[in-house]
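Shown here: the complex without one of its protein chains, the others still in place.
What follows is chain A.
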Amino acid sequence: MDVLYGPWPRHHRDVTLAEVRRRLEHSPVGGALALSTRGPLFDDRAGNEETLRDLAGCPELRPVGTVDVRDAMTAEDRLDELAAAGVRFLRLFTAEQAAEPGFPGYRRVVELALARGMVLLHDGDPRRYGPPLMGRGADVVFLDLHAYLLADFLLMAREEPGFRVTTRMLSGPDSVERVVHSVGARHLVFGSRTPFMDISPSTLRLRYADISDDERHAVATGNVEELLS
């Protein structure tokens, strides 16, 4: 969940798709949802085309689309292109694109994506972006939930069957267990943000989590497969 490849100017070096694939090969992760950084940083249409073209030869990677919320006037066309290409996931980059939950462009993109039944891969603080998404039957994967903010997510997840969180920053000794035992394993999916983040912290945490093997399987693969179907 949330694999990126390509240039990123704030980083001291870039990671190509080939290197991302090598890193995944040397990890326990067998598959991933990925996209090119061209889409969020420069040109959403060209970025989506690049993602689809690049990943066509990568059976272990599934393409993720994006729409630039700074140019939401074109969002409908972008989302139709993604839907026509069979893309189920829309990654939002509200941090890089400086979009607040109440901004018209952001609201328009979300409205169009939910109308098309797309799953939102959502960055940012779930305490800010979660409440406006409640009560809409939305499938949302929050990518940036820190262990410190877990209680706020759990309060929302109790009411929202479509709210999920990745393991990426659930670093507490019992954060994974608290999600699984309080709202169920269906609300948790594996994520590391490879290659921008190290992958082993998340794989080790899931391996050692005090949950059942069925719950571990759901978090590792089952829940994402369900979203893909």
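Methods note: a residue touches a chain if its C-beta (ideal position, glycine included) is under 8 Å from a C-beta of that chain, and two chains touch if they have at least 3 such contacts; residues count from 1.
Operating definition for what follows: contacts and distances are computed from a predicted model.
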item: The complex's invisible chain, by UniProt name, from "Carbon-monoxide dehydrogenase small subunit", "2-oxoglutarate ferredoxin oxidoreductase subunit alpha", "Rubredoxin-NAD(+) reductase" or "Metal-dependent hydrolase"; value: "Metal-dependent hydrolase"
item: Option touching the unshown chain, where A:E60, A:D80 or A:D174 are the choices; value: A:D174
item: Hidden-chain contact residue, picked from the options A:R38, A:R62, A:R91 or A:R205; value: A:R205
item: Sites on chain A contacted by the missing partner chain, in the whole complex; value: 12-13, 146-148, 150-151, 154, 169, 171-175, 178, 194-205, 208
